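Of the protein chains in this complex, one is absent; all others appear in place.
In order of appearance the chains are A, B and C, and numbering begins at 1 in each one.
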Amino acid sequence: MNKTTTLDIDIRFGDCDPAGIVFFPRYHRWMDAASLHFFMTCGVPPWHVLEGTTGIIGTPLLHHEANFTKSATYGERITISTTVDEWRTKAFIQRHTITRGDDLICESRETRVFCVRDPQDRKRIRAIPIPEDILRLCR
Amino acid sequence: MNKTTTLDIDIRFGDCDPAGIVFFPRYHRWMDAASLHFFMTCGVPPWHVLEGTTGIIGTPLLHHEANFTKSATYGERITISTTVDEWRTKAFIQRHTITRGDDLICESRETRVFCVRDPQDRKRIRAIPIPEDILRLCR
Amino acid sequence: MNKTTTLDIDIRFGDCDPAGIVFFPRYHRWMDAASLHFFMTCGVPPWHVLEGTTGIIGTPLLHHEANFTKSATYGERITISTTVDEWRTKAFIQRHTITRGDDLICESRETRVFCVRDPQDRKRIRAIPIPEDILRLCR
Partner (left out) sequence: MNKTTTLDIDIRFGDCDPAGIVFFPRYHRWMDAASLHFFMTCGVPPWHVLEGTTGIIGTPLLHHEANFTKSATYGERITISTTVDEWRTKAFIQRHTITRGDDLICESRETRVFCVRDPQDRKRIRAIPIPEDILRLCR
């Protein structure tokens, strides 16, 4: 069975828009936090440590698809459950499910890649095959 | 032909993450701005005006799917082109294409609905059929 | 002695800028969360509840002054300690101290007021004297 991690988020006043509900890009911010939280819970160091040893600077997003089912507001706590559905050679599909108690708030599937800086031009980044040691920790 | 509006965004230092590229939830923030910009360019008042006359508080997102093709960084200007691909009874499909000169940065399709507050419980919101006068302005 | 509440924040990748450190407006976002957390811990309901009973929509900022002493990055946990130094008729001075273990990261003093919507023009807001029941809970 795939490893699953969870991350609790307390929704704040400033996360909400004039309609009084969470402004949806905040969910993506939290799911990005949940993505790294998944790796760190599996034993992978944060990117700023990994950059020094492997050159990896993060896992940029190539594609994602999200459903927003119910709205939420501040003073509420939501939980993000995160797993990896599929490991390809270079990309992986990470899935997040956001709930508030029994309510489903949001589901998202993200396609991400591990990236390093281009040694010829440090301002460019490029995808690398998923490192074996990271696979071993996370699968 | 469908109406298309454009919105230029100057990318700022604070829009970028430790990898030096735009943190992807920022793109959704900008596409949300482009969504309202589309309606306002078509002649629809901002929601805080519309709320007083029609009760409409905004166009929450039900679903979206986005492709991220190239990265971008601060000091660069990007352009968001926005159109509505489909008007249904209650929902509409809004499409955003983000470019930097000839480079395609991101494409996204959003399913949104017009919402009002529930008169019985002002903390709840619910979707309404797309108003005829808004359709006339935007189609 | 004044009541003090604490709020822990786990710093995320997306909270950091291209220099790899927390982008400073994020600290203000967290201190705003700590401000409401103070009131809710003292027993004051969140604003969206209070708006229905008292009309109070929040505690906008009039003035603040902040010192940033050390930088912080993602993967680290910081703690915000919050207290009210002074209660005036309409305004109050709220002080936040952000630490990471023994390191002092930031100190800020905020002048805030309780606000309601103007009944003549709901888009305008105005300050009110601090309600007695809130004072009793928080002092």
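We take it that contacts are C-beta pairs under 8 Å (C-beta built on N, C-alpha and C of every residue); 3 or more make two chains touch, one makes a residue touch a chain.
None of these values were measured; they are calculated from a predicted model.
Enquirer: Any idea which of C:Thr6, C:Thr41, C:Thr54 or C:Thr73 touches the chain not displayed?
Expert: Of the candidates C:Thr6, C:Thr41, C:Thr54 or C:Thr73, C:Thr73 is in touch with the missing chain.
Enquirer: Per the definition of touch given earlier, which of A:Cys16, A:Val84, A:Ile105 or A:Cys138 contacts the omitted chain?
Expert: If we include the chain that is not displayed, A:Cys16 is the one touching it.
Enquirer: So which bits of chain A touch the chain we can't see?
Expert: 13-14, 16-20, 23, 25, 48, 52, 73-74, 122-123
Enquirer: Going by the touch rule given at the top, which residues of chain B touch the chain that is not shown?
Expert: That gives, for chain B, the contact residues 10, 12-14, 20, 29, 32-33, 36, 40, 46-49, 58, 73-75.
Enquirer: May I ask you to list the residues on chain C that touch the chain which is not drawn?
Expert: 17-21, 23-26, 28-29, 32, 47-48, 57-58, 60-68, 71, 73, 115, 123, 125
Please note the rule applied: only the chains that are shown with their structure count from here on.
Enquirer: Between chain A and chain B, two copies of one chain sequence, what rotation angle (nearest 5 degrees) aligns their Cα atoms?
Expert: 180
Enquirer: Give a one-word verdict, same or different, on whether chain B and chain C use largely identical residue numbers at their interface, taking over half shared as same.
Expert: same
Enquirer: From the mean C-alpha coordinate of chain A to that of chain C, what's the distance rounded to whole Å?
Expert: Computed value for the inter-centroid distance: 28 Å.
Enquirer: Distance between chain A and chain B based on Cα centroids, please, to the nearest Å.
Expert: 23
Enquirer: Nearest whole angstrom, what separates the Cα centre of chain B from the Cα centre of chain C?
Expert: 30
Enquirer: Residues of chain A that touch two or more other chains: which are they?
Expert: Residues 20, 29, 32, 47-48, 58, 73 of chain A each touch two or more of the other chains.
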